[in-house]
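All protein chains of the complex are present and in place, except for one that has been dropped.
Right after this comes subunit A.
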Amino acid sequence: MAVTHVKRPATNRAERPATVRRRRRRVRPHWWYLAPALILMAGVLGYPVVDAIWTSFQHNVLTHPDADHFAGLDNYRSVLTDGALLSAVWHTVVWGAANLVLQLVLGFALALLMHQRLAGRAVFRSVVIIPWVVPSIVVALVWRYLLDPTSGPLNQLLTGLGIVSTSPQWLADQSTAMPVLILLSTWKWTPFVAVILLAGLQTVPKELHEAAMLDGAGRIQRLRYVVIPGIRTSIALAGLLTVGYSINNFNGIWMFTKGGPAGSTETLTTLAYRYAFTEFDLGRAASIAMILFAFLLITSSVYFYVVEGRKGSKS
């Protein structure tokens, strides 16, 4: 563009402001066409957010319907001094980080496998994504049955083979509940990561591989210098989505442990739910939701900064 401007005759220069103005005017109708959709989006996405922010500053306890009032920072002060928040934040961090690392590593391995020219690749690819397409409630039902301490097949196998003498209480023991939930969530969501990474793998040109091979690069070297840089954007995307989905993943915890035993799997989402539906305290529930919101905002900003920063330094 700049080049064409320079080449234009000087007479055009005087007209330019008018052109710009006209151009601006021409843009306007597009916004009008978009308006219905934008307003709808603002209503559906914006209103609940604004309402939640507003609620978080209100004293809004359902069992005291006549006592609603503006409470300033009281809700925040109250939840921040409640010991439950600190442990919920810690569990959220553990949950998010473990899900991210496990899903990226396993998802990458799976994607590489799915990318190979293997016999029955189509079948293999379909089988791999099954956990991801199964509804959460079905996952919960099936796994709760499999993990049942007395009648579940897993414990029967373990005790039958003499690997353990007493049946582990996978979901009811505070030392195993969180690790088990992380594994289950990894089981369910890794296929999703794998599919994103597979799509990335398919965009890496074959020529690069051939060129690297000619240069004498082995498998590991090609993985490190060709494949991973080639799908960096996919990895970044998969990572960001995994962090967001995991931290917001309420099903994956509530359907198994409801935050228990003894609060060992309580995250910010289950804590907000408890405030709202056990205590009937919408104000404090909303303030937890806001803290979660801030938490996600910070996490994803840091994530972007790290990913983008690295990209900048390398290229």
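Following the convention adopted for this analysis, a residue touches a chain if its C-beta (ideal position, glycine included) is under 8 Å from a C-beta of that chain, and two chains touch if they have at least 3 such contacts; residues count from 1.
Everything below uses one rule, namely that contacts and distances are computed from a predicted model.
Selecting from "ABC transporter substrate-binding protein", "Polynucleotide kinase-phosphatase", "FAD-dependent oxidoreductase" or "Xanthine dehydrogenase subunit D", the unshown chain of this assembly corresponds to "ABC transporter substrate-binding protein" (UniProt protein name). Here the missing chain is touched by one residue of A:Leu141, A:Leu157, A:Leu223 or A:Val302, and it is A:Leu141. Of the listed residues A:Gln58, A:Asn75 or A:Thr269, the one in contact with the hidden chain in the full complex is A:Thr269.
Think of the hidden chain as still there; on subunit A it touches residues 47-49, 51-52, 55, 62-65, 135-137, 140-141, 144-145, 148-151, 166-167, 169, 171-174, 248-251, 254-255, 257-258, 260-264, 269, 272-274, 276-280, 282, 285-286, 289.
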